[in-house]
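Missing here: one protein chain of the complex. Every other protein chain is in place.
A and B label the chains in the order they appear, each numbered from 1.
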Amino acid sequence: MKRFVDLAEMPRDEVLALLELAQRLQKQPEPHALTGKILGLVFFNPSLRTLASCQTAMLRLGGSSFVINPGQGSWLLETRDAVVMNGAAAEHVREALPVLASYCDALGIRAFAEGKDLAHDLAETTFGQMAQLIDKPLINLESAANHPCQALADWKTLNDLAVPRAARFVLSWAWHPRALPLAVPAAALHMAAQRGMDVTVLRPEGFALPPAIMERARQAAASSGGSVRETSDRAEALEAADILYVKEWGATSCYGDPAADAHLRASLTDWCVRADWFAAAPACRVMHCLPVRRNTAIADAVLDGPRSVVQLQAHNRLPTQMAVLHQLLKP
Amino acid sequence: MKRFVDLAEMPRDEVLALLELAQRLQKQPEPHALTGKILGLVFFNPSLRTLASCQTAMLRLGGSSFVINPGQGSWLLETRDAVVMNGAAAEHVREALPVLASYCDALGIRAFAEGKDLAHDLAETTFGQMAQLIDKPLINLESAANHPCQALADWKTLNDLAVPRAARFVLSWAWHPRALPLAVPAAALHMAAQRGMDVTVLRPEGFALPPAIMERARQAAASSGGSVRETSDRAEALEAADILYVKEWGATSCYGDPAADAHLRASLTDWCVRADWFAAAPACRVMHCLPVRRNTAIADAVLDGPRSVVQLQAHNRLPTQMAVLHQLLKP
Partner (left out) sequence: MKRFVDLAEMPRDEVLALLELAQRLQKQPEPHALTGKILGLVFFNPSLRTLASCQTAMLRLGGSSFVINPGQGSWLLETRDAVVMNGAAAEHVREALPVLASYCDALGIRAFAEGKDLAHDLAETTFGQMAQLIDKPLINLESAANHPCQALADWKTLNDLAVPRAARFVLSWAWHPRALPLAVPAAALHMAAQRGMDVTVLRPEGFALPPAIMERARQAAASSGGSVRETSDRAEALEAADILYVKEWGATSCYGDPAADAHLRASLTDWCVRADWFAAAPACRVMHCLPVRRNTAIADAVLDGPRSVVQLQAHNRLPTQMAVLHQLLKP
């Protein structure tokens, strides 16, 4: 494995092997596996779990890391090509990233969607250009339309809970004060499809996931024996659901238009997951990648109740990150 | 020892044993004592000594650490329960803290007083709620009304200087441009009382320490053979003092009212410790936890003169932090 940027780049078997490695590292620590190895971490956006799990994953394997936050202690970095740099950015990623890569053994980069041009974001234009600058193992710590580290942890969580391969997985939109990126819904949807699950995307009108994301997931489902459909009918979607994966995202019908997005979501505050959502799905578990806003996206009673497995998901960020790093860096 | 959050939770003998351990680690380094151990550090507020001493304490013992600054590189965290999170905070401590605790072997948290409601702050409501979320060894890196790491370093400083147990310890208010928390005065007062010293709290009218803090200290003094009294008469307090512990804090008579506090302190700029304070206490040492504003709280001549032991105090943050971590984490 030379890079970990998209689960879709990996055959299903390779993902399963990685999950087995994660399981093994959890049971049989390898505190010297990555002795002397250094992971560079570049965060263009805030992070809590990814930041802490990447650092501790290296430490648990005997390695170490450093962190660069462009704009906070380090220069603001320009990502657009061929611009006259007379604005706020003091440096271009074309200089900064190869330099940082030359100091370390692997590089992780987080760069959220710009949220202006849907085609640009779906094409992973920014992350793709940055990836080409780096000749070291690369980890996607969340790009415009992907979050493979989260997806891998989520897959492990489903396995840990012994959720059957063909179980009913519902990815549901939830309310948020403003538009959020498509990275996690796209990654969670693809993960469930690749795992072979019976997947339903539940979202209000105006928030359908882009055709490219749906199509990618359908292809993954086709080869894994799963299925993917979508609906805006909550009752229909949730009936007999085994997993409700909750996520907030922006209106795709007016992508890049905050005012139109705000108008659309104004009437959707009932998309906060509450206990009564589960009337027809008594055994349904609730997943969320975190951070989650309590009582806007998910009610306290659900997050604090026995359905919630968000802590297990978050905890699984560590062993799966260890597996990814072990695979990329173990001599 | 399962947690280090309040010296008052520890019998005097345990504190003495911890100080002995600090002394021993200073003389006989144990560079492998905490090999493989990870300390997570969560700073809701700025830090210099605590941040650096915690990190170096782990390194000197063979372990390591990571740092999370909510709002700076990591999400702003909500601490209040049962709120609808549609404001600035993207995540609740109920999610964030157990996640971080699951990645590491011990967690340290700094969360200053909110400074609005005295009862809320004195009850350690926020820190207490956070502590309940964590099932790993926990260190209080300064909470609303406590700073046990500083108090332990201060105690060691008194020992290093061979200050007699029954010496005269004066905790004096000093001027600051605005109201500061009660954490350090409360911790220093309790430490001196628990050590068995003859303690006087010197403060202008309106700045008396809350009865709960005074009472706690009196109880500690009662069981250690010390004494605690208070006055606003500087000459009386300083006569024959052995130690002057200087600290800035907010007006308790109008807690949470910045305008009233500003009005009260406007006439108190002479509470800047100057050489002439020591006319009747020629051998008196000056302590301060740092950071200190020069020539507002303490004059240059005092800080740069032979009375000042603030550097020794700050330096002692390292061996005492090492002792705490050794105690909490040594297999």
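What we mean here is this: contacts are C-beta pairs under 8 Å (C-beta built on N, C-alpha and C of every residue); 3 or more make two chains touch, one makes a residue touch a chain.
A quick note: this is a predicted structure, and the numbers were derived from the prediction, not measured.
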Contacting the left-out chain in the complete assembly, out of A:M1, A:L16, A:I38 or A:A208: A:I38
Among A:D6, A:E78 or A:D154, residue touching the chain not depicted: A:E78
Residue touching the undisplayed chain, where the options are A:V99, A:A119, A:A235 or A:A301: A:V99
Contact residue for the chain not shown (choose from B:C149, B:A251, B:L303 or B:A323): B:L303
Positions on chain B where the hidden chain makes contact: 31, 43, 46-49, 51-53, 55-56, 59-60, 64, 67, 69, 72, 177, 290-296, 300, 303-304, 310-311, 314-315, 318
Touch residues of chain A, complete complex, unshown partner: 36, 38, 40, 64, 66, 68, 72-75, 78, 82-86, 89-92, 94-96, 98-100, 102-104
